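Missing here: one protein chain of the complex. Every other protein chain is in place.
Chain IDs A and B follow the sequence of writing; residue 1 opens each chain.
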Amino acid sequence: MIWASWSDFFSMGGYGFYVWGSYLVSVACIAGEIALVFNRKRTLLKHLSLIHESTKQEKRNETTS
Amino acid sequence: MSLWVIQRDLLLAIRRRADVLTTLFFFIIVVSLFPLGVGPEINILRTMAPGVVWVAALLASMLSLGRMFSSDYLDGTLEQMLLSPQSLAMLVLGKALAHWLVTGVPLVLMSPVLGIQYDLSADALLVLTASLLLGTPVLSLIGAIGAALTLGLRGGGVLVSLLVLPLYIPVLIFGAGAVEASAAGLGAGAHLSLLGAFLLASLVLAPWATAVSLRISME
Partner (left out) sequence: MAINWFKYSSPASFYFLAGKMIPLFSIAATILFAAGLYIGFFVAPTDFQQGEAYRIIFIHVPAAWMSMFLYVMMAIWAGIGLAFNTRLSSMMATAIAPTGAMFTFLALWTGALWGKPMWGTWWVWDARLTSELILLFLYIGFMSLQAAIDDPRRADKAGAVIALVGVVNIPIIYFSVKWWNTLHQGATVSVTQSPKMATTMLTGMLIMSIACWMYAIAVILIRTRTIILERERHTAWVGELRGVAQ
């Protein structure tokens, strides 16, 4: 464990701002992207199920014909 | 075959002379704007000149890319071209060279005059014109790919610039670099030969890629 204390860890030898700045943005980007992908999937499923509900009858005709 | 296309396009261009002049005036205005922005200090202007002239040439040729296929697309001649037994790549090569003759050549002829505005030395002007002569056809050829891809899209003009500008960067670097190298006494041989290489490569590859893109856009 090369860090004397947690505060030493966060100061990162004076470069804390830069190191944590880049890591925070990286975590934000990755989390953001995951959120975006799931959001896109959820809205799509909601949208599809709406279509599914409203056109249930027509959908059945379409698949049977 | 592409000679027929070039001749036809030149004929069309002469009839709509305004299009030719707008690109040229855009080039002149942009090049003359920079000294107003940067200040009349001659030394700065001289070092800036090649970059400014080249960026202006880039933007001017890109502005007129949209028109390369759109008029034919709207009145249906593009479909005839696709259906014709002639190889589409040759037709596209003709159109790109016609676009170059209409937009590129006036810029090349105009650049020495504008170079004087920036107090460039005689041989720097010569190298600038030579680099533009080699570079502008590459701009038209690569631009043809972008124009073909964004045919008939809304907001196509902006999209073409977004697609094509990254691909123009090597031409810009070596074009402006040629003048700077000759000014620094290193001689512009290397840069001009590289520009020549880009020209040959794009002469071969770009029409084929544009033909593929046209077929995709016209499906």
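Basically, a residue touches a chain if its C-beta (ideal position, glycine included) is under 8 Å from a C-beta of that chain, and two chains touch if they have at least 3 such contacts.
From a predicted model like this one, the values you see are computed outputs, not experimental measurements.
Engineer: Out of B:I14, B:L74 or B:L162, point to the residue that touches the absent chain in the complete complex.
Structural biologist: Within the whole complex, the residue contacting the unshown chain is B:L162.
Engineer: In the whole complex, what residues of subunit A lie against the chain that is missing from view?
Structural biologist: Listed in rising order, the touching residues are 1-3, 9, 12-16, 18-19, 21-23, 25-26, 29-30, 33-34, 36-38, 40-41, 44-45, 48-49, 51-52, 59, 62-63.
Engineer: Can you list, in ascending order, the subunit B residues touching the missing chain?
Structural biologist: Its contact residues with the unshown chain are 145, 149-150, 153-156, 159, 162-163, 165-167, 169-170, 173-174, 177, 180-181, 194, 205, 209, 212-213, 216-217, 219.
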